[in-house]
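One protein chain omitted, others in place.
Chain IDs A and B follow the sequence of writing; residue 1 opens each chain.
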């Protein structure tokens, strides 16, 4: 418990999620996955990304904003600025160009277990990796003495409860004890932040699209294989597809100009050849996402630029 | 009209001169913002057209931050004998995303008789001033100048709370109390 936060309302000192009621008709996670060892939960191929929905101009108060849904992940991003740099920088470098500041926050209800308001290290590292992936795309030299603030709020980070109505569609729940793995959230964060920056009219070489890839080790042989855009459940359920999760890579791609702006690799990957192969597949996936989703969101946003959000019918 | 998005290839830099909203990478020119493409003939280069991408709404013009020679509008925050400090709110016709700080130093208030200028007889806190950016200044402030006829105070409120009326280029009068105060007034631009 955050002991000294007197600015929030606190409940009882300690609270826990209920344990699952063990009833026989409820299949356990492992039995589910061993049934069809080669397929993914949602029937995607290994190269396929989850369905993606994006739109811009969601926050009328901001200079630019965007919203993205990837599977069950929901993220909103607002861009404020360019504004004057307020903190003192080292003398002389204020003429060299602008800078960006990223702030990523998980809503308390975004994961399976409620999270407090204090930012944790995961959120800080997400913000740092995001800034790294976005910076190469921006023409910050055009914005002397200025700062652009990028605020991201993750509204939902993982699949939810299996509700009474949807048990048949079998969303397999990872046990709630798992902490939400934030590295898989980096790729949609990159995409949504770049959209919001473009919506704000910040000059950039290209919009950046993020894509992640999960690397697995086959249990029978000792070779690696990959799956593009793994979901939280796929990561947590390590017996997936007859493989063991060994790590993941997140790539930030500028599809039109064909450059990679950021690459974060996590875990015990080992075989660099397989990793490069996986990264290349990500680059192709990003190009598709850029053509189908990002461009459309930007063009739609341009047409609607004069009429900000009102009674939007999107899922949120 | 076709709308381009950042990263879209617009042409070779042998054909066009890249201008606002575009970026040159290698031999190619790409769009840098979302908007519509316009080309205009160049005066200096008869061969090539100037190409730019124009964003549609003001909302998309957030990239308009003060540059040297832009005309800005702001509110006087405080004055001292050496300078007046302004909060810049509008650049050209576009409200800024956030206020920028600028200063008008005593030697930049007017073009003539600079040594006789007194800041307190030119600006007072709360005045709305139109000024030109003369340099990006120091780490805190842009340097501004009002040394042109059409620059200076455009809106001032008297101690009685009324909007004051300019009666000469250096005096304003309060319509309620008829008190005359000194200001560096801007000459209204002909409508």
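Some observations on this one:
Please note the rule applied: contacts are C-beta pairs under 8 Å (C-beta built on N, C-alpha and C of every residue); 3 or more make two chains touch, one makes a residue touch a chain.
Keep in mind that, in the parts below, contacts and distances are computed from a predicted model.
Of the candidates "Apoptosis-inducing TAF9-like domain 1 family protein", "Mediator of RNA polymerase II transcription subunit 20", "Ribosomal RNA-processing protein 43" or "Cullin", the chain left out of this view carries the UniProt protein name "Ribosomal RNA-processing protein 43". Shown chains touched by the undisplayed chain in the intact complex: A, B. Considering B:28, B:75 or B:105, the position touching the chain not shown turns out to be B:75 (whole complex). Within the full complex, the residue among A:56, A:84, A:156 or A:248 touching the omitted chain is A:156.
In the full complex, chain A makes contact with the omitted chain through residues 5, 7-12, 14-23, 26, 58-62, 72, 74, 76-78, 80, 103, 105, 107-112, 114, 117, 149, 151-153, 155-164, 167, 173, 308-312, 315-316.
The set of chain B residues touching the chain not shown comprises 58, 73-75, 89-90, 93, 95, 97-98, 128, 154-155, 186, 188-189, 191.
Here, only the chains that are shown with their structure count from here on.
Averaging C-alpha coordinates per chain places the centre of chain A 39 Å away from that of chain B.
By the touch rule above, chain A contacts chain B in their complex via residues 57, 63-64, 80-85, 88-89, 91, 94-95, 139, 142-146, 198-207, 254-257, 290, 294-295, 298-299, 301-303, 305-306, 308.
Here chain B touches chain A in the complex through residues 3, 5-9, 21, 23, 25, 30, 32-35, 55-57, 59-63, 65, 96-101, 136, 139, 142, going by the rule given at the top.
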